[in-house]
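The excerpt is restricted to a subset of chains, each kept in its original location.
A and B are the chain letters, set down in written order, and residue numbers restart from 1 in every chain.
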Amino acid sequence: MKQDVSKRKLRVGIVGGGQGSFIGAVHRIAVELDGQAEVVAGAMSTDPRRARDSAAAWFLNRSYNTFQEMVEAESQRPDGIDFVMITTPNHLHYPVAKVFLEHGIHVVSDKPMSLSLEEAQKEVALVEKSNLIFALTHNYTGYPAIRQARDIVRRGEIGNVRKVLVEYLQDWLMEPLERTGSKQASWRTDPTKSGISGCVGDIGTHAENLLEFVTGLRISALCADLTTFVDGRVLEDDATMLLRLQNGGKGILTCSQITAGEENNLTLRVYGSKASLEWHQMEPNTLLFKQQGQPCQLLRVGQFYLSSEVKALTRLPAGHPEGYLEAFANLYRLIIADIRRVERGQEPEGGYPNVHDGLRGMQFIAAAVESSHKGAVWVDVLHA
Amino acid sequence: MKQDVSKRKLRVGIVGGGQGSFIGAVHRIAVELDGQAEVVAGAMSTDPRRARDSAAAWFLNRSYNTFQEMVEAESQRPDGIDFVMITTPNHLHYPVAKVFLEHGIHVVSDKPMSLSLEEAQKEVALVEKSNLIFALTHNYTGYPAIRQARDIVRRGEIGNVRKVLVEYLQDWLMEPLERTGSKQASWRTDPTKSGISGCVGDIGTHAENLLEFVTGLRISALCADLTTFVDGRVLEDDATMLLRLQNGGKGILTCSQITAGEENNLTLRVYGSKASLEWHQMEPNTLLFKQQGQPCQLLRVGQFYLSSEVKALTRLPAGHPEGYLEAFANLYRLIIADIRRVERGQEPEGGYPNVHDGLRGMQFIAAAVESSHKGAVWVDVLHA
């Protein structure tokens, strides 16, 4: 029997994230940042030596060769993990989540949620019949300025959403990096590990999720033109899309991994009948609020005038920049609070991307790929 | 017989641009800025009193009630105008240009070139059989940084163009301004004066022209979603478009006059196989040049490292901002030089938007409207 979760840090396991991984360390830092959880166990690589070395580098008490071993052992231990973080390539997201859920362990998974839309639908069913927390790390929703933007939209301060422009631009795949042995590039450009889509699945889903998170609106239809610019690559490395929103609003979404000089340029602009909002991930602590005929206002994270939910997600006074890791940690803060609630028999409160958002992402990928295959025609995005 | 044009300022007439006009004064300042021409005659309004008052306010020697009177009189005078500037609403662009061309007077016209594609085709024929200069004031091509961008593309420094993002966003029509008596808003939202398109014709054509000017590529096809957001308005006030370029590159063009807080946000980003370029009209003296894995460079207007053609279009050292009027004046500088050449029997050298660019703009408008009417499907943009 586990010790009361109120009196201790939660115990966390990790699948994937071994040496050479970028996102593994991100999850570790983010989950531990607020001092509410500690990573204690891992199945960090399919290569046993790398798994062991990776765990040792983190001073983990328990290292496993496979996630199957891990779930068996941890679900038996009185001091077993409270939840698992899945930080593998896409094709393992669903199989790993499935087995941990089946063993009664809460799951935090990287996105996209699964390799296929079918898996995603099964995953929804699995989570719904469990009493477990399932969270998806669409980490950009953890930025305080994004939460402030959502609040402003909800309060009606921009009026009806008329137009949304969202872009996510990178350049790291503008050369055929996958042929140089880059682990990061290899699996992302390999359909068996990445799924039916390249950059749409990898980063386009973040853009889609962010748009729907902030506006509270669903994309009802899209017209997508997916392109592979780098010779020999199978999956697309660029996409341009027109969007129609459920309320009649219009939008554009573009994502690319071949746009020279773009580091991690995720930008969201939402134009309403009364005002507009603009946010840039690379300067994440500023949210522009613009009204016609009024001075543009720079809303700054850390300031008192932000809404209380947002202020609760900052750790520093304004002017002390918080960034990517802190935003990621904000999701974990909300997730951990919910796991504590559920473990104490309380209702979870949410506030982070969940299995329905995960399904939504897979529907988006499916629609974008279908649209493009048909010649960039309009395709409905299925509603969950 | 006119005095040798080498020894004097050119004499300029204006049609339209009377009191209440925004663009009339812009043309006057721009054409006179370099001391190479002087406005001396005008048919500045269809209202005779306003025409007279407008001309007096500019100390013009000769004021006419109609452009027909003007062309008759000026073409007879030994000191008649060397060229005319057409600054009327769209529906008069072609009729005025036609009669001045027929009387042997060079023409500088505001864009779009005509009310319809048919008129545009006639205008091409008219100009081609004349020996006259015809220029169209797609003024944004007058910015030195835009010229530098074109040079960089031409020199192959960004490699093959893969992706182009161009946007032109304003907010001045986000309310039904045309119902408040605003002259500017009224004709622009009236199909009989503006043509088949609202914001695509008014500002989208600038975006299209800029894209083709800088990349040297044609838009081969587009998929356009035009929307009228303001109740009761006939013409669209917003457009989102996917583009395909003749070289296989992809693009997005969006223009809007209902995007709150956007003043005159014309932004161009061109991504090539080697590097990319970014330019913002509202900070026009900086051009970003970005290569993967290299520090982004800020190319600044007025610096010695710019190409010589570009340096010839600046009047001030770097750090002394030049703006919209100076860019507009750059077109006139090139146009006036060509008129002097033609008048001396030399070949014109061009370098400014001409009748073919004007036709191109009308084709673009026609394609965008057709695409949208058919449900936002792909439509070829006809080649001239």
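The rule is short, and it goes like this: a residue touches a chain if its C-beta (ideal position, glycine included) is under 8 Å from a C-beta of that chain, and two chains touch if they have at least 3 such contacts.
Small disclaimer: the values here were computed from a predicted structure and weren't measured.
Sequence-identical chains make up the whole complex; the displayed set comprises 2, and the total in this structure is 4 copies.
Going forward, only the chains that are shown with their structure count from here on.
Distance between chain A and chain B, defined via averaged C-alpha coordinates, is recorded as 44 Å.
By the touch criterion stated above, chain A contacts chain B in their complex at residues 158, 162-163, 165, 167, 171-172, 174-175, 223, 225, 227, 229, 238, 240-242, 244, 250-252, 254, 256, 258-262, 271-276, 288, 290-292, 296, 375-378.
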